[in-house]
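For this view, one protein chain was removed and the others were kept in their places.
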Amino acid sequence: MSSTPTELIESLQARLQALEDKESIRSVLNQYCIRPDNYDFAGYARLFTEDGVMGFDTWGEMKGHEAIEKACAAEKVYESLLHLMTNMEISLDGPDTASALARVWFCVTPKLSKVEENYAFGGPYKFTFVRTKDGWKIKTMHLRKVWSMGHDTEGIFVK
Amino acid sequence: MSSTPTELIESLQARLQALEDKESIRSVLNQYCIRPDNYDFAGYARLFTEDGVMGFDTWGEMKGHEAIEKACAAEKVYESLLHLMTNMEISLDGPDTASALARVWFCVTPKLSKVEENYAFGGPYKFTFVRTKDGWKIKTMHLRKVWSMGHDTEGIFVK
Partner (left out) sequence: MSSTPTELIESLQARLQALEDKESIRSVLNQYCIRPDNYDFAGYARLFTEDGVMGFDTWGEMKGHEAIEKACAAEKVYESLLHLMTNMEISLDGPDTASALARVWFCVTPKLSKVEENYAFGGPYKFTFVRTKDGWKIKTMHLRKVWSMGHDTEGIFVK
């Protein structure tokens, strides 16, 4: 080896940091599923930056914690919400910025006594992130709806 | 840098160990899907500790390898089993303990000659883990069923 131990350690630190950053962003996206499914819509909104934008084909764009929380809280008419997000393909674009593609399979169930009556839909996500003093936050999110199954009896996701 | 190379190396080792532990637990959860889908119910049960508890709304609680294997082996009436588990959100709670949340999309197909006749359901998982001399093992697991599609003609998952 021609590098000094200190140089080698610095190189390892940078590589480890990149893996940790991706792991942290995956955790943000997991919480993006967990919090609304636990009806914690305020916690969901706080995954975004203060000026964060949530965009969804059916709903349009919501900007800021208050608007995002309010839009999502409409989902509380269902007794169950379940987000499955997959294929989080994360790019670390700069030291404090990142972006990701992902996909979702989402199901809402009006009554848990009738789990067979539900509405599922999904599509591809695009996210951008910034690193803040409180960790990685979502700056922008956009979801397209490309398939659905069942009937949305509550009319929240079908215009 | 004010730290010595040895201190820096120890810090890197601890951070790397945390990433490796999460990777190992993700592998346990992947095997949690792969083994039953390969009809290896004994291998599935051995993902749990000897006193491990498998809890599922519809079936109640099973404790220990023998009870867990027996309960799952009931699924062999189907010609295909397919578990898709997503959003493994893992917390390393202590040096040898961990917990995780996850979600599942699960489908059973009675006859592979008729793949269009199947029963799918899913919901959220909670897991706890302990590190043993044989690696990470599941101590407790709980699954709720919050949606279903199709008909369970074999009556294994519908009471």
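Per-chain residue numbering starts at 1, and chain names A and B are given in the order in which the chains are listed.
Rule of thumb we're sticking to: a residue touches a chain if its C-beta (ideal position, glycine included) is under 8 Å from a C-beta of that chain, and two chains touch if they have at least 3 such contacts.
Since the model is a prediction, treat every value here as computed from it, not as a measurement.
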### Query
Out of B:L12, B:A42 or B:A74, which touches the unshown chain?
B:L12
#### Entry: Full-complex contact with the absent chain, from A:F56, A:Y78 or A:F121
A:F121
### Summary
Note that chain B touches the absent chain at residues 5-6, 9, 12-13, 16, 19-20, 23, 27, 29-31, 33-34, 37, 80, 82-86, 105, 107, 109, 112, 115-116, 118, 120, 149-150
### Summary
Residue positions on chain A contacting the omitted chain are 1, 5, 8-9, 12, 15-16, 19, 22, 84, 86-89, 101, 103, 105, 121-124, 145-149
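FYI, only the chains that are shown with their structure count from here on.
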### Query
At what distance in angstrom does the C-alpha mean of chain B lie from that of chain A?
23
